[in-house]
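Note that one protein chain is taken out, while the other chains of the complex remain in position.
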């Protein structure tokens, strides 16, 4: 059902956890199946220096969470904002059709976290 | 499907054939399935001395024809008239439900033949 | 006593390879394809591979194949499914007088639901006339259901012409190919077929499994409700052993098609020639050329089918008949009567349906015993020689 890449990120998820006093936190709920993903960011000079996640969801949700954290580490905020849901799914070698909505979770949570950081900084 | 008795009378039918200038001939068609049975009688002193049949029909029809001819040989006409369809079926050890109408053929043809004899004699 | 099976149109033995594969999917690979775990994934994969093989057999694509419990369900799903889904377009269905009961009784049921059915007559060879079909079409016609090959007399209908006409008129075309599928080549694309019913047990897969081909885009409503199996077209846990067996049987059928057709045809023609030569007062039923490779159907005048069958059975030969006495119904075969046969002639019909496992030796034995049996039964018949 899942690609080897998905199973790899599912069994050994990267960057699980929380960041205390994170610069930005984004949480999204999956309207489709009721699952939840939260992403924590640490930012320095507009560069993402650390990222962690917590996810309540299926194998695809966990794998996309893990993958998206890998993809953004060291990226600028602008670069990170350009990471699309599709890019995450592709990086995992694809997802089953019924699971495509899970990849939306990961990029959305990331973008929410960035928005949170910008909003906080703006204050 | 059929009892051994039925199969015996089907494979070795008794009294197949015609009687030239028979004293009585009875023919019935089976309304249910379109089959035909003809019985020929020879009668002396109200006793059936010879009987033959010809049948176009299923295994049960042939077996009941054969059986009825066996049952009436040597019987008086009155005795023969009392042979019922059920008696023929029973003498064969029973017939499958779907084939019960075939036994009607045999006794009916016999009774027709007797009626024919009586009618001819009456003239 | 040696037993000879000449009744392949009724059902076939299951191919050894097919049966062994089914065994594997019963005792070792038994997962439910809907399950997400390893047991489920392995049977899901097997079901989808079987779908590919069944699709290949008739030149369809896999997503056009829906597994069923057999030919009867396939015919019910095709005809009711199209009728219900397209009710707004019209309520008229055209079929023929010689269809299998799975089609005829489904149509009769639909008549009670407000549909109008035209039952096309056939000619003396059981062939539909294109002229009759053309004349029957109205602007309310939503479906034409005409069988590929007849199960009693083997006549193969002008499927390509029918398909072309239906496509031109924008009417769906269903064909009951239960006898044909796996036993003669079929190409649904070339023939413009919209729906096609097949049944496993007629081509060396098991009883209890079949498939319905539904061309992509054809509107069909499901008739069995429940889980979302078969893309919502047929609820119920997939009959995995049956389905993988059907796939294997399709593969074997495709691989051996030309060889099998030629071989079976050879036996068939030998029987036709032999009976014609050896037995007087007979009539070959069905089309002389456009008939199924394995089908022989003769009427033996003056005798009745069940008696003939029983005698053959006593000699170890299994065949079939269109006689009312055999079927337990009141009338002899509706197919034979539709072809214009009288009751008596229809009664004396014998169907021999050959399969790939039959031999020349069996044919010779048959040709030896038939004349004497027929002669004996005729000598008992009040219709003969009088």
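A few points about this structure:
Letters A, B and C mark the chains in the order given here, with residues in each chain numbered from 1 onward.
Here, a residue touches a chain if its C-beta (ideal position, glycine included) is under 8 Å from a C-beta of that chain, and two chains touch if they have at least 3 such contacts.
Quantities reported herein were computed from a predicted structural model and do not represent experimental measurements.
Screening C:239, C:285, C:299 or C:381 for touch with the missing chain picks out C:239.
Remark: the residues of chain A touching the chain excluded from display are 10-11, 13, 16, 27, 32-38, 54-59, 61-62, 98.
Contact between chain C and the absent chain runs through residues 3, 5, 7, 10-14, 16, 18-19, 22-23, 26-28, 30-32, 34-40, 69-73, 75-76, 100-102, 105-106, 108-109, 199, 201, 206-209, 223-228, 235-242, 306, 309-310, 312-313, 316-320, 326.
By our rule, only the chains that are shown with their structure count from here on.
For the pair chain B and chain C, the distance between C-alpha centroids works out to 40 Å. Chain centres here are Cα averages; for chain A and chain B they lie 92 Å apart. Work out the mean CA point of chain A and of chain C, and you get 57 Å between them. Those residues of chain A in touch with two or more other chains do not exist in this structure.
Chain C has no residue in contact with two or more other chains.
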